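Below is one structure. I have some questions about it.
Every protein chain except one is present and positioned as in the full complex.
After this line comes chain A, so read on.
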Amino acid sequence: MIRIKAPKNGRIKRELEKRAPKLVETGKKTLILHGTKTSSVLNSVLTEIHHLKKDNSIKYSRRNDKIRPFESGGETSLEFFSLKTDCSLFVFASHTKKRPNNLVLGRFYDHHIYDLVEVGIENFRSMGSFSYDKKLAPQLGSKPFFAFIGEAFESVDELKHLKEVLLDLFRGEVITNLNLAGLDRVYVCTALSPNRIFFSHFALRLKKSGTKVPRMELVEVGPSMDMVVRRHRQPDDSLRKEAMKMAPDSTKKKEKNVVKDDILGKLGKIYIPDQKVGSVPLANKSKGVKRERREAKVAKGDGDKATTPKKQKKEDSE
């Protein structure tokens, strides 16, 4: 006997539908957690990443001993958390003697590990250490600019991977309409060597310039750190192929009122609304308007005498 289990509450149904796979995906959530041991640097890194992504990140405060992302058995806990919190990105911090200040950035596909990048954090400067005019501070949830500098991002495999993961992490939702007044942050990554990048975060100041395009000024806010790429794991080719499948483009808008004729080619229909010729306001007050005013005055009650001589005059002129 099979029973249908359906939620009795509308709220629960909506929550389940939010977690269901969609044709076009909205923003990804991030899971921030740490392993057996963290250093103070890593702690502040995690809190700052959580700040930067306040709306769509979940930070776990307990330590997780069983998580080892690069080992085959050590990822079951991570996958379980991803399922529970519906997160598809994670940031895992751990501090060991062999790998000090270690940060693992990873992604999930269908709640199983898709790819991983392990970086070491050096020369970290927290958000609080930068002094700037507080009015310039970027808003939460604003769409950021990205700037990648250095050819190593294209030539070196690991940096290419790291670039992709950083884009995924900080991009936010894909939107079509952007308000140009709300642009206030840039993430800048500079490749200092084939395995080291300098990651920093700036606030944008739009200054008046002569043209439509404002002049950009960068003010350093936000954390800055050096990331040294240690290990990375690319996804299998088949898994990558499946994950990169895009929704079929069936939502193309139908062209209305256009007909493709064989002889005449492309024909279009234009619909014009009714033109009310009588009530169209005229540009200059011409004679006709004046006549109406005269007649209105007469109709008010000047008597018949006023009308007749005028009428005679008209007849004369005609």
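One rule holds for everything that comes next: a contact is a pair of C-beta atoms (placed from the backbone, for glycine too) under 8 Å apart; a residue touches a chain by one contact, two chains touch by 3 or more; residues count from 1.
FYI, contacts and distances are computed from a predicted model.
The protein name that UniProt records for the chain not on display, among "Ribosome biogenesis regulatory protein", "Dynein axonemal intermediate chain 4", "AP-3 complex subunit delta-1" or "GPI transamidase component PIG-S", is "Ribosome biogenesis regulatory protein".
Looking at A:I4, A:V277 or A:A299, the residue that reaches the missing chain in the full complex is A:I4. In the complete complex, the hidden chain is touched by one of A:H50, A:R99 or A:R171, namely A:R171. Touching the omitted chain from chain A are residues 1-7, 12-13, 16-17, 19-23, 25, 28, 88, 107-110, 114, 123, 143-151, 153-154, 164, 167-168, 171, 174-183, 186, 188, 190, 192, 198, 200, 202, 204, 212-218, 220, 224, 235, 240, 242-247.
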